[in-house]
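One structure, pasted below without further comment.
Note that one protein chain of the assembly has been removed; the remaining protein chains are unaltered in position.
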Amino acid sequence: MLRFAARRVLLLVPILIGLSILVFLFVRALPGGPETALLGENATPERVAQVRELYGLDRPVYEQYVSYVQSVLSLDFGTSITTRQPVAEEIARRFPGTVELTVTAMLIAVTVGVPLGFIAARRYGSWVDNLSTAGSLLGIAIPVFALGYLLKYVFALKLGWFPTQGREDSLMFRNEHPTGFYVLDGIVTGNPEAAVDALRHLILPALALATIPLAFITRITRASVLEVAGEDYVRTAEAKGMTRPVITRRHILRNAMLPIVTVVGLQTGLLLSGAVLTETVFAFDGIGRFLAQAVFARDFPVIQAGILFLAVIFVLVNLLVDLSYGLLDPRVRTR
Amino acid sequence: MSLSGAEAQETTLSQPEEARGGLLRDAVRRLRRSPQAIVGATLVLLFVFVAVFAPWLAPYSPTAQDLSQVRPGSFPGPSAEHLLGLDQLGRDELSRIIYGARYSLIIGIVSVTIGATVGMALGLLAGAFGGWVDSLVMRGADIMLAVPSLLLAIGIAALLGRSIISVMIAIGVVNIPVFARLLRGAMLSQRESDYALASRSLGVTKGRVVLKHVFPNSLAPVIVQATLALATAITEAAGLAFLGLGSPDPSIPEWGRMLAETNAYLASEPLLALWPGLAIVISVLGFYLLGEALREALDPKLRR
Partner (left out) sequence: MTAPGPAVADAVPGAGAGTPLLEVRDLQVTFSSRGRRPVKAVDGVSLDVAAGSTVGIVGESGSGKSVTSLAALGLLGTRGVQVSGSVRFDGEDLLGMPEAELRALRGREIAMVFQDPMSSLNPVLTVGRQITEILERHRGLKGQDARDRAAELLVSVGIGDAVRRLRTYPHQLSGGMRQRVMIAMALACEPRLLIADEPTTALDVTISAQILELLRELVVGSQTALVLITHDLGVVAGLCDQVHVMYSGRIVESAPRRPLFADPQHPYTNGLLASVPRLDQARGTPLLPIPGSPSDTLPWAEGCAFAPRCTRQVPDCLGSPPALLPARGAARGAAREAHLVRCVNPVEDGS
């Protein structure tokens, strides 16, 4: 297992180097070059000259790349053109919100999708199966932001069950944020109302965000359970007289988990990019909305850092998935 | 690309008649029996029909404003003259939805064509030459796939500036690694197939085997992926437009932007958000159903 993990981590190195080159070249592909990226499009010639000097933009490209990597490794992503704050700080401040949102969405998707897909597979061809198949088709076809609007209109504007936007009701509670995870903050600061309030703000965006992974997880669970249930080793377990719950748990689910875990990893990446849209619909102050605003304002230091950051998170999540694959499947780790 | 569409067609038809005809006929028969395929094809045809005949179908021009009926925060809803009501600038919503289909279709087709041709060219190179060409193409694809697709599209569209062209390029580029990997994988498995080995053993040159047999037989998954990619392209184009990355011209009726513009009026005019949302869902669902049905019809492994 250790050798498997070490090899898998080593495989990350070229991917991360490739990513850094991609993002480095990204701003150099801009019309007007990196100066525009750093200063925005309306900078004075003096400022441009100053920046060229400061960032060594006259030097050869590979030297620039090295210094880019150095600054990234020291977590220096430059300054946002719109907020005039260090990009690293801006991202760090908003990261917990996005994590809170995507984790909640993934929890919803997994806790609903896996049982639903399992039941659909065991009652193959029944109304539960047909309903879940139709539902997951719709979940895949409906864009997150359209669903976001629908949820917002019905549950926030019409029914008034949930707030329409933001992460908290800052006028009602004097909230402290030691961790940045607002639900957690409410709990650790002994302010349960604030925790409930933060949770209420989380529900609708998380639901909107959860639909696509929910649809895919339901589908893959159904397909995987159907496939595994027809495997010879399940018949062996039946022939051994094992009880139905044991066969389900030990023989079917343990094997059916493998593709489900892969899909969960891939979908986490979609959640991270889906957050750009969902956070915008619900004015939820996370990295996604920050990135969307930066895109609109052509704030390239933020766009560059945001994409690199989210891509690295995606790569790390998939590393975790691969490692858990090693834990779940002996054929992978002992190969 | 060394192969034009017509040439690819020709090589396809030069396959042994029995095998190709059998496969295709079988696939068509399975498609006609699948309710999924019928619903999908109907939705796609409806969508294409609306897009192509928009000027004849739309009751009004998508840009004509009737400001006399519009007051801030309240717009006339559905009526006999305006079946879906008027939008915030007094334009006929139905006409805008109908014209919106054109933009979705064009963006979808152009971007998938970019992604598929460039991706297939790279996949063909990688699959045919192997070695360092293969490594280079595949590692490049890995890196591009390490960025979540919508994020990559956002980055590229932001880089290129606000226009419909940049949306097409962005979504097209995102599709390149997918098609490259797909074609290469299919070619590798075809190359090991018995008939390819048999052709080689009969002294047919490697290049000829690749062009005449391996490449055409690798196309089935590409067709499936292209149909599914159209569905994704429409969603992603709507997403980019929603974020303000589409055309800067507000008179252009893009479904994604139409949805974004209703944000301020959502409480009073929810229907204005519903129509573009529904239009996106219907078109995406059509391509998705059709793609899935094609996959089932063309994948020999799923045959029973």
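Lettered A and B in written order, each chain numbered from 1.
FYI, contacts are C-beta pairs under 8 Å (C-beta built on N, C-alpha and C of every residue); 3 or more make two chains touch, one makes a residue touch a chain.
This structure is a prediction, so every number in the text was calculated from the model and none was measured.
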Visible contact partners (per top-of-document touch definition) of the missing chain: A
Which of A:Ile21, A:Val112, A:Ala223 or A:Met242 contacts the chain that the document leaves out: A:Met242
Touching residue (missing chain; options A:Arg3, A:Arg59 or A:Arg250): A:Arg250
Interface with the unshown chain - residue positions in chain A: 124, 231-233, 235-244, 246, 250-251, 254-255, 328-331, 334
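Assume only the chains that are shown with their structure count from here on.
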Chain A residues within the chain B interface of the complex: 14-15, 18-19, 22, 26, 29-31, 137-138, 140-146, 149-150, 152-153, 157, 269-270, 272-274, 276-277, 280-281, 291-292, 295-296, 298, 300, 303, 307, 310-311, 314-315
Parts of chain B lying in touch with chain A, wherever the complex brings them together: 139-140, 142-144, 146-152, 154-155, 157-159, 161, 231, 235, 238-239, 242-245, 256, 259-260, 262-263, 266-267, 270, 273-274, 276-277, 280-281, 284-285, 288-289
